[in-house]
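Starting off with a structure, shown below.
Just one protein chain is left out here, and the rest sit where they should.
Here is chain A:
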Amino acid sequence: MANQKIKTNDVILQTVTQIILFIIIIFSIYLFFAGHNAPGGGFIGGLMTASAIVLLLIAFDIKTVKKIIPINYILLTSIGLMIAVLSGVGSFFYNESFLSHTFDHFHLPLLGETELATATIFDLGVYLVVIGVTMTIIQTIGETE
């Protein structure tokens, strides 16, 4: 009885989670965009975002996290796979072979001269698939009694 009573008082863990979560998610987004020229990319970016959600799951319970992030992760996985496949199919419209990517330089309003590559779209697919698969595994394990 006493253990349960003390266990419910998670103020320190929950407060720190609310602050740390943003650092983790920002760092994962940074890793996602850094993947072209530096260590990073869709895979570890997705894993890091998933780990941020897992930290939320540790600090709060599953129902609360489902209310905060109302995402069907199986659907997210399929959307990611579709984005990855479509980024390969898109090269058919330019008479190129499957998955041949291209890049160009653009002038963006805040960022200035930026190199935008279509490989980012493929990476976005990988990112979504990694988040979806990891969270599906963890939620399935967590929900079974």
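Rule of thumb we're sticking to: a contact is a pair of C-beta atoms (placed from the backbone, for glycine too) under 8 Å apart; a residue touches a chain by one contact, two chains touch by 3 or more; residues count from 1.
In the analysis below, contacts and distances are computed from a predicted model.
Student: Look at the options "Dissimilatory sulfite reductase, beta subunit", "Monovalent cation/H(+) antiporter subunit G", "Amicyanin" or "Electron transfer flavoprotein subunit alpha" and return the one that UniProt uses as the protein name of the missing chain.
Tutor: The record names the chain that does not appear here as "Monovalent cation/H(+) antiporter subunit G".
Student: In the complete complex, the non-displayed chain touches which residues of chain A?
Tutor: These residues of chain A touch the chain that is not shown: 1-3, 5-7, 12-13, 16, 19-20, 23, 27, 30.
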